[in-house]
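Can you read through this structure? Questions will come right after.
Note that this complex is displayed minus one protein chain, with the remaining chains in position.
Then we have chain A:
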């Protein structure tokens, strides 16, 4: 895994956290949250988990001063 891929995956998850594909026809609710809000919350939690894993596995990759 390269630095660029790590940054790309992080950026992708951040962009994916916005409910781009939810339209007015998808206005139900899950556990009391609007569907689009529940989706966004799930992606945000996934992003936090992935970032924590990246810190664990690729810390030394970013600590390399030569870049």
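Methods note: a contact is a pair of C-beta atoms (placed from the backbone, for glycine too) under 8 Å apart; a residue touches a chain by one contact, two chains touch by 3 or more; residues count from 1.
Everything below uses one rule, namely that contacts and distances are computed from a predicted model.
A.B. asks: Missing chain, UniProt name, options "Alpha-galactosidase NEW3 domain-containing protein", "Symporter YodF", "Xanthine dehydrogenase small subunit" or "histidine kinase": which is it?
C.D. replies: "Symporter YodF"
A.B. asks: For chain A, which residues lie in contact with the unshown chain of the complex?
C.D. replies: 3, 14-15, 17-20, 22-24, 26-27, 29, 31-36, 41, 44-45, 48, 51-52, 55-56, 59, 63, 66-67
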